[in-house]
Each structure stands twice: as C-alpha cells, then as structure tokens.
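Left out: one protein chain. Kept in place: all the others.
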Amino acid sequence: MLNTMAGKTQIKIKKKSEFMRTLKQMSYNKLAVFGAIVFAIELILVILAPLIAPYGYAEMDMAAAYQPPSWAHLCGTDDLGRDIFSRLLYGGRYSITMGIFSIGISVMLGIIIGSTAGYFGGKVDNIIMRFLDIIQSLPGMLLTIVISAVLGSGYINTILSLSVNGIPGQARMLRAQMMRVRGSEYIEAAESINCSKFRIIAKHLIPNSFSPLIVQATMGVANMIIMAAGLSFIGLGVQPPASEWGAMLSGSRQFIRSSPHMVFFPGLAIAITILALNLMGDGLRDALDPKLKR
Amino acid sequence: MKKKITRWVCTVMAGCMLIGLLAGCTSGSSPKETGTPDANSDNSTATDKAVTSITIGTSDAWDTLTPFRTTQSQMSSMVRYIYDRLAYQTADNRYIPQVAKSWEVEDDGVTWNVEIFDYVADSEGNHITASDIVWMLEESMAQGLKPCYNKIASVEQTGDYSFKVVMKQDIVNSFELVLVSTYVVSQKAYEASTDDFAAKTISTSPYLVTDFVSGSHITFKKRDDYWQKEELIDKAQANNLETITYKIIKEASQQQVALETGTVDAFENISATVVPAFEGNASYETVQFPSSNGIQLFYSGDESRVIAKDEDLCRAISYAIDAEGLVAGVYNGYAKVMHDAAVESVVGYLEKWNDEEYFPYDVDKAKEYLAKSNYKGEELELLCMSDSTSQRIAQMIQNYLLAVDIKLKLNIVDAALFSASRFDGAQYDMIIINAGAGSLPAFWSNRFDSTAYEKGDGTARNDEVLTAMLYSTWTNEGFTEENIDAVRRYIIDHAYAYGMCLPTSCSIYAKTLSIQEIVSLPAGTLDFAACVYQ
Partner (left out) sequence: MLRYILKRILWMIPIVLGVAIIVFTLMSFCPGDPATIILGSTATESDLTAMREELGLNKTYIERLGTFLYDTFIRFDFGESWITRTSIKAAIIERLPRTMLLTIATLGLSTLIGISLGIMAAINQGNWKDNFCMAFALIGVSVPDFWLALLLILLFSVKLGWLPAMGIGGLQYYILPAMAGCMGGIAALARQTRSSMLDVIRADYITTARSKGVPEFRVITRHALKNAFIPIITIIGTHFGKMLGGAMVIETIFAIPGMGSYIVTAVNSRDYPVVQVGAVFLAIVFSICMLGVDLIYAAVDPRIRAQYGKKSRKVKVNA
C-alpha cells in the first residue's frame, strides 16, 4: 500500500515533464525500442507502398497464380495471381489505420464518458457506470458482429463497429484515474479560482490521467487488428479487393496445405505488427510504473 | 468467529458455482458421446463383408428437420433418408413413383389425377391416406413454401388414396416438380409433434433419424419395417446401408483433414481447393459430376439503371469476361464453361447449344460493343454474396472489366441482405446468381417471367415480348426444340444474362468402401445408400 502511495506523489511532482520522462524511461528498455523501431519501419513501408510495391494490389495474373516466394514475387502470389508482397504493403494501410482509428474513436468517446463520470461523480457517475456494465456484459466480439451487421461492411463501418467495443474499457480506466486525481490540491485550487468545469476537465484532469490511457491504447491497436481479422473470418469487415491483412489471412486459409505461403505471410505481417505494438505498450507501461523504476 | 463464517460462506459459494458449471457441462455433453457411433470401429469390423455403415462429410447443413422450411436445399443427398416424396427424380431426369403410384393429366393439360399406394405407413405405424397428402399440399401452398406451389390452383381429395391437382398454367414439368418437392408425413403425427418435427421427425422414409445435433451431425438407421415392398423399390432408391452418419464440416482444410484422418469415409461436394490433394492418391476415389447450379451473371432490368437499356454494354461485359479463366482461377479446373444461362442438366436443354458460340472471351469485341454503348466511365455496381467463391469470382470479374476500362464496384453482402435485394434490380447493375432448376420452364419462370415478382422478373425487368414467348413455349404443346431455341436466342440477343461456369461436384471416398456401382443424384452428389458395395 505504502509503495503505491509513494508512486502517486512522485507522478504528481513530475507531472510537467512526464511525457518526456516516460520516453526517456522507455528508451532504457531495449525490447520496447525494438518494438517502436519495427512499427516505425512498418509505417514508413506502408505509407510509401505505391513507391515500393512492385505490383498493384488488385493486379491479377492468372498465369502466375499460387507461385511460391521468388525474386519476382517476394512473398509469392495468391490464388488469383496477385503479388502478396504488394498486397501486404497496401493492406497495411487498411489494417494499421483501422486499428489506430478505431482505438482513437474509442479513446475519444471513452474520455468524454469517463471524464464526465469521473468528474461529476454521484448520480451521473452511477448511471454511466451502470450503462457501461450493460455494454460490458455483452461479449465484445458479439457486439461488434451485431453492429457490423447493422452498419454493413466497409472500411469506415468496420472501424465504427470495432470502436464501440473499446469504449467501456477506456471510459472505466479514465474514470478510475480521474477519481484519483480529483481530490488533489491543484484541482481544488482551480475550482477555488472559479475555473469552468470544462476547463478543469480538459486542462487539468485529462492530461493528468492520460498516461495509462496511452498504454492501453497502444495494446488496443493490436487487439483491434486481431478483431478485424476475426470479423473477416465471418465475412464482415473490409470489402475486397482491398487487401486488409485479416481478410487476406482468412481468405487464403483454405490453401494452407497446398500453398502455405499464402497464409504464412499475412499471418506474419499481423504477428509482427502486434508484437511490436505489444512490446511498445509493455515498455510504456513499465516506464510509467514508478514501482518498476530502476 | 464471525469472520471465519463469512469466509467459509464465500468459499463454499464460489466452489458451488464452479462445480455447478462443470456439472452443467458434463451432463450436457455426455449423452452425445454415447449417441455418436464411432465410424472407424464400425468399419474395421466390416472389412471382409460388404460395408453396412458409413460416415459422410458434408458442407450442407440441415439446421432443422421440419418439412416446412426451405432454408435447406431439397437437392441435398440426405433428404431421401429423412422424407419420402410423392415421386423421385433420378440423375438422368426420370421421375419414378415413390409414395404416388401413378399420375396422369386430363385433356385440359392442367388437371392431374394422382393415385398413391394404399399401404404407406410411417415409422410410428400411422397409415397415410390421400387426406395427408392434400393437407401437406395445401399447407405448402398457403406458406408459399417453394416456387412450384405458387403454380397450383387447387387441390382436391377424390378418394381414400387418390387426389386431384389443378395447375394454374400448362407448364412443362411444373407438376412433376410438385411431386418431387412434396414430403410425405402423417398429418396426425405432425400435429401431435411438439416441435413441428424440427428435431424429431416421424416419417415414412426408409431410415430413422437416431441422432441429430443441429450444425454438427445427423445419424440415420435403416428401418426394418419400411412400407414399400422390396421388389418395387427402384435401384436408384436402394437402401444398402444400415447406418449413415453425416458430419457437417465447412472449413475446406478441415474437409481434407477429416478424410485423411478417417473421421469420415467419404466427403460429398468437397471444396475444389482440396481435390488436387487426393488426385492420384491410391487410397481414395474421386467422382465428378456437374452440379445442379451454375454461376450466372444477370444484368439489371430496372429502368433506373443505365445498364437496363444498354444492351451493347451488357454484351461488352459478357465478352470481356473469360469464363475459362474463372474455371481455372476459382475452381481449380473443377468446373466447365456454360453455353446458356441455364445449366445443361435441366429438362429441355438442347445438346446442340454446347457446340454453339456463347460469348467467347474477346477483348476486341468487348471494346467494339463498349464503343457503341452509352457507357461514359461511370462506376457500375456488382452485387454478390460474401462466401469466398462468390468473392473471388467478383474480384476476377472486376479485373476483367478493368481491362476494357469498365469501372466496377463490388457490393458484397451477407446471405440475408442478398436475398432481400436480389429481385430489386434498382440496387445493382449486375448480380452473381447461383441458379439452377429441375427444368428449363422452371428456370425461365424463376428468372425471366415478368409477372413472377412484384417489380417484374428476377432482375425487375418487364419484357412483355419475352414473357409472351415463355408462356407459349412452356406448354406441353409448345415445348418444341424450335421454340426453346428461339427463347434462348432472344435472351442471348438482348444480353439479359450470361451463364459463366458450371462447377463440378466432386465427391471423394476411401477405397476401403469398395463401391462397385455408383448412384448419383441430380445435384451431382452420390447417393451412398443406393450404391452397391462389394
């Protein structure tokens, strides 16, 4: 108990430079740095996809279908003779942005809901929390599937249906965080000089509750990418010929025996991304955790 | 003291819940274990004698056994073991009597008199009379169960074992379609059933359902007291197996695993992607028959779509698609190119069509027609279902059209949305349909009869000329080769539809079954009970 108390006060004292401090702390963690570098490389590759990709993502060549990896096709070709490497590069644009945007939306809504609950407390808090209870007692994937069926498939709709799933977790997290900060002196001080509620929430409470949120969001991106893959498995998600990784993976699973490379590379792409994100998230978490400070 | 009690309460409650959970699980699943016969042990004992029991893998899921649902295909091979029908359609399109003994038409061409066997009984001993059949027909008509029932005007019982059916129109084969679509059950037994036969049926079929787990497996056991006399059972309906188990396996890779590990002895209509793995394997036999449903592209006939009035554009699209490419790319070669919108197995299909030219792949011709059309680079929309085969076909079509500068947007929807919008031509420019039918008239009436649906024909088109042609052709008198050919010509000339490819239904079985003689079904699958074993 004492330990955690000490941790809290430390955070408060150093609050201004916390972000920089966290980054510095993180840079000691080799694995986290490795994760960050891998993710950064991936981002660059994906952004520069049109320049790097040797073929178009929907470019078919039936004569070259099912080819194993070679110099002409780094990751081989798929059942319709499309270059898997190029498709992975373009597909990353969908997968990674889907992960980031859907977590972004759920963080934003989570902030709004969580901070309202956390700041006002009492009845408002109670009602919001009960509502979140309801959402959370529905299995997450099921909720996503139902919403996805309502909205229909497609890039934006998939992002929306994924993001609903993450809201309760983010909101809860932020609320707990704010409950902790709310009692502190500087909030009292702000209230005493008649700061508007919105200003207090936006300027003081949220920034001070933000760090655990970032950790959770980093891991969340990974989680969303996996969920998107699950959605494509049951025929929802992004429409072909867009080459979202999950869709590539689940679309090629019937060829796992005859052309394993078709399944291997999309799976590898997903695995690397998620591993990198998780390493980053772990590093961030350790860096933010005063108990683990070296 | 008090603390101790609370702690004790907590532990006990938590423990109880856990035990409850586990108990719930085991009690729920244990009866299944005893119910599932072990395929392997059954077979090993029967190696020296003829095979009497078999486990068949299928991707065709029967979720319910009730005779009043059409979510399942009546072409499925297990239907015969669940229900007897009035008549039975063989693979070579013969209609042989089953419960109906004979049927004949009066001179007006629409009134049919049917006589049924007078000794039909179900497994519970309920005697079947004409009133059971009439009830079944009327109920099916009231529910609009299948399209064939919409063609019936009235049904009337004329004797204990005879009844009369009046059709609305004289359409070739429409009455036979009613015969093979009508399942026979006792009205009394059905009404006494608590679940409308959904999980437990009482029927007149030669097999009893002994174990049915929706979405997993279904087991049949041969009845000793089947009502029909042995000598009157056609060879196509022979019952040479004692027990038959169907296991539902939808994943393509698992289908292969199931065969390899001996989980199933045979697999009907296996995914084309795993067939090559068994080709040339000495322990398996692969049989191929054309399936009953083709893959067709229909162009919207709704006035709100440009494509409806632009036959040149439709023609351009038809020429731009390489059906051979689809066969190779999507079906691994396990399909063949079609020569009409209708599949070649339907009654009335003319052999000579297979030699005629039917929208051969020709980019130059496509471009020529495109230049003549009013297409100005707008994005066309293709509606298709979200199963992996349809998706791959759609992507290939998109690619073929891109080669002639036609932009295509794919609208891939789930089965529910697809069936809700497939007849509304306003929602797409073209649509991939997986259509088949017992006969040409049935196919035409499903697809090209402008009076068939609310908005017109299958794509909301209203073509009175074609409809008049159909009406005069599909009567028993007008069903001549010449007229049939003219209808086909008309549909091709106006480019209403383009039949792309007809998938092959591949069934694979272990050689240990030692099947001597194969009996196939109209859908291209095998009837394992009717096959002759060594």
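The letters A and B name the chains in turn, as written, and every chain counts its residues from 1.
Keep in mind that, in the parts below, contacts are C-beta pairs under 8 Å (C-beta built on N, C-alpha and C of every residue); 3 or more make two chains touch, one makes a residue touch a chain.
What you see is a predicted model, and the numbers here were worked out from it, not measured in a lab.
Visitor: With the missing chain put back, one of A:48, A:124 or A:146 would touch it. Which one?
Guide: Candidates A:48, A:124 or A:146; residue touching the omitted chain: A:146.
Visitor: Would you indicate which residue among B:105, B:238, B:257 or B:328 is in contact with the undisplayed chain?
Guide: Only one of B:105, B:238, B:257 or B:328 touches the chain omitted from view, namely B:257.
Visitor: Just name the one of B:248, B:306 or B:402 that touches the chain not displayed here.
Guide: Here the residue in touch with the unshown chain is B:248.
Visitor: With respect to the chain omitted from the figure, which of B:125, B:144 or B:360 is a touching residue?
Guide: Answering carefully, the residue with contact to the hidden chain is B:144.
Visitor: For the chain that got dropped from the picture, name the residues of chain A it touches.
Guide: Residues touching the hidden chain, for chain A, are 3, 31, 130-131, 133-143, 145-147, 149-150, 152, 222, 226, 229-230, 233-235, 246, 249-250, 253, 256-257, 263, 267, 270-272, 274-275, 278-279, 282, 289, 291-292.
Visitor: Considering the whole complex rather than only what is displayed, give the residues of chain B touching the chain that is not shown.
Guide: Those residues of chain B that touch the unshown chain are 2-3, 6-7, 9-11, 13-14, 17-18, 21-22, 24-29, 32-33, 36, 63-64, 66, 68-71, 143-147, 150, 195-196, 198-199, 213-217, 247-251, 253-254, 257-258, 260-261, 263, 414-417, 419-420, 422-423, 446, 453-454.
Definition applied: only the chains that are shown with their structure count from here on.
Visitor: Taking each chain's centre as its mean C-alpha position, how far apart are chain A and chain B in Å?
Guide: So the centroids are 43 Å from each other.
Visitor: Give every residue of chain B touching chain A within the complex, in rising order.
Guide: Residue list for chain B touching chain A: 251-253, 256, 271, 273-274, 276-277, 325, 328-330, 386-388, 391-392, 394-396, 398-399, 402, 410-414, 417.
Visitor: Write out the stretch or stretches of chain A touching chain B in their complex.
Guide: 58, 60, 62, 65, 79-81, 149, 152-153, 235-236, 239-241, 251, 253-258
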